[in-house]
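Next up is a structure, given as structure tokens.
What you see is the complex with one protein chain gone and the rest in place.
In this document, chain identifiers A, B, C, D and E correspond to the written order of the chains, with residue numbering beginning at 1 in each.
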Amino acid sequence: MSNRPQPIEYQEASPEVRAVFDEIKAHRKISAVTNFWKYLANDPALLGRTWATQKAVLAPGALELVVKEMIYLAVSITNGCDYGIACHTALAKKAGMTDAMFGELVAVVGMANQTNRFADAFRLPIDPEFDL
Amino acid sequence: MSNRPQPIEYQEASPEVRAVFDEIKAHRKISAVTNFWKYLANDPALLGRTWATQKAVLAPGALELVVKEMIYLAVSITNGCDYGIACHTALAKKAGMTDAMFGELVAVVGMANQTNRFADAFRLPIDPEFDL
Amino acid sequence: MSNRPQPIEYQEASPEVRAVFDEIKAHRKISAVTNFWKYLANDPALLGRTWATQKAVLAPGALELVVKEMIYLAVSITNGCDYGIACHTALAKKAGMTDAMFGELVAVVGMANQTNRFADAFRLPIDPEFDL
Amino acid sequence: MSNRPQPIEYQEASPEVRAVFDEIKAHRKISAVTNFWKYLANDPALLGRTWATQKAVLAPGALELVVKEMIYLAVSITNGCDYGIACHTALAKKAGMTDAMFGELVAVVGMANQTNRFADAFRLPIDPEFDL
Amino acid sequence: MSNRPQPIEYQEASPEVRAVFDEIKAHRKISAVTNFWKYLANDPALLGRTWATQKAVLAPGALELVVKEMIYLAVSITNGCDYGIACHTALAKKAGMTDAMFGELVAVVGMANQTNRFADAFRLPIDPEFDL
Partner (left out) sequence: MSNRPQPIEYQEASPEVRAVFDEIKAHRKISAVTNFWKYLANDPALLGRTWATQKAVLAPGALELVVKEMIYLAVSITNGCDYGIACHTALAKKAGMTDAMFGELVAVVGMANQTNRFADAFRLPIDPEFDL
């Protein structure tokens, strides 16, 4: 047993895992799944649940896909998650984020992280109109 | 000297602080500034810089105001900042966020916080196509 | 058994806990310990270890006490910990932090939280001179 | 003086540091200490205190070692700490964590990070039965 | 439209939401769902998905329920999530966590948050044996 988690490649995957991989590839129109899915496949139940949730969460709805991907990216930057930042920068661009939109997103994320600390440092009471 | 920071009300504010308060009220079409600005006014230079940056960051640009406010809210939720959550839920709604859009935002924020941890736990190598 | 942790008051404390309480009171020249110590006393070993470490970490050394308390406060703000913010604002003031110093501390903490996100968002390679 | 912290190797260590290294090696039955201890040795007092605390915290008690190591790992994943994740995945496995247990741990950690954000986003009032 | 999210009570809930509430009550043997579920019910799809995932994640498996609940609590403490801390302290106690186990859990969580910062501050290279 290795200390470092290892990816499950398609060739060695169980039928249960292959079925999820096939659905991801068909749904996203890609020829191979990314590392995220290959590593989650170590726990087939986790892989299946995560794909089902992600498909539902990112489906077209009240928000456009590009907005959802930018929110995903904003959270990943705030968490300092290298993989999430790389992955969702690419997916947001694929969904329509331009370089100018990325610049404005980074500016908002930076300002929010700054002003959240100001709010906590000054122990701000919540204004009544925000709390109705 | 109190241990808990205190707000600076308009009546007791210096001319320098009043000038910023007046500009915020005119720009946002509100009759009084919120607690955020009243507490920052304890350091007039910090108040002035923060307002100048926030006005620039939230100005119309490549992203609509409602999208910027939703990104601000997503960061505030991820940081668990009570004031930021209350304030930017209200400001995002004012800018056009519906209850359905809020529900989808929360779902994306939750999923991103979950999958960021999966990425770190499995020590995912970044796929080459995300790193070009 | 309550779901919410309860404080251990001096009168009901074991001799082992009373000894730590007495040492804290003597060392800090206060007449009663704060809630932090009353709750930690639920696990006497944790109480003892935490006091021993805190006494050593905050002892005079290469950094003055006021600088140590401001660093403690900067971390508490970044973590959004209400108790830590309230407690270490008071302790830093007791050690000599003025309102002007507090204002500058908050400005640095806010900027650092902002630029940390810029660094992650742009995936900055570390400059060679920082990595020698 | 280098900008990047450097490890203290056994050969160059002071008698005070060597004594701690020797105790760690004897206690953990390993032939050399890991990088964590070699770098902390730059501050011998910090090294000594940290080892004393870690030995006490991880000693057998009300919780088994494998449970303590899994809690350590869950925190490290939540903080996105690369070294902590690598180190405590290995130590938890040494203490008995199987691949199936790791998969379930990751699932719980992910869900907790997700639902913590839901709780904050919806500003949940704490149910009375949790607060007794 | 209120700025503050509101709970959906059973009486006013749609049949879709009632069905989830009924299943939660039956599964957990409780007479009413907690606030977490009442607020999530504002987005019935989010409610349904979250319950399905939580039921699967917390089901008996390679880890006992009490261990899963303690991991959930350790993450909630690290995130500083008030609701999560209150809720999962109670649920962990219901699953068998004693006061002594809680004390040891808190000690491990505190130490992990401390040593994660040491690892980052000293920029520790990962030892080869942790990375196999």
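We take it that contacts are C-beta pairs under 8 Å (C-beta built on N, C-alpha and C of every residue); 3 or more make two chains touch, one makes a residue touch a chain.
In this text, all values refer to a predicted model and were calculated from it rather than measured experimentally.
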Shown chains that the omitted chain touches within the full complex: A, B, C, D, E
Touch residues of chain D, complete complex, unshown partner: 1, 3-5, 42-43, 45-46, 79-81
Interface residues of chain C (partner: the chain not displayed): 4-5, 34-36, 39-40, 42, 46, 50, 53-54, 57-58, 61-63, 67-68, 70-72, 74-76, 78-79, 81-84, 86-90, 98, 100-101, 103-105, 107-109, 111-116, 118-127, 129-131
Residue numbers in chain B that touch the chain omitted from display: 2-4, 45, 49, 52-53, 56, 129-132
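Here is the rule we go by: only the chains that are shown with their structure count from here on.
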Both-way neighbours, i.e. chains that touch chain B and touch chain A: C, D, E
Farthest chain (mean CA position) relative to chain D: B
Angle of the C-alpha superposing rotation, chain A to chain D, to the nearest 5 degrees: 120
Interface residue identity across copies chain A, chain E - same or different by half: same
Chain pair with the higher count of C-beta pairs in contact (C-E, B-D): B-D
Duplicate of the C-D contact set - from B-E, A-E or A-B, the pair where over half of the pairs recur: A-E
Rounded Å distance between chain D and chain E, as computed from the means of their C-alpha atoms: 21
Separation of chain A from chain C, taking each centre as the mean of its C-alpha atoms, in whole Å: 34
Distance from chain C to chain B - Cα centre to Cα centre, in angstrom: 27
Multi-chain contact residues (two or more partners), chain C: 3-4, 45, 80, 86, 106
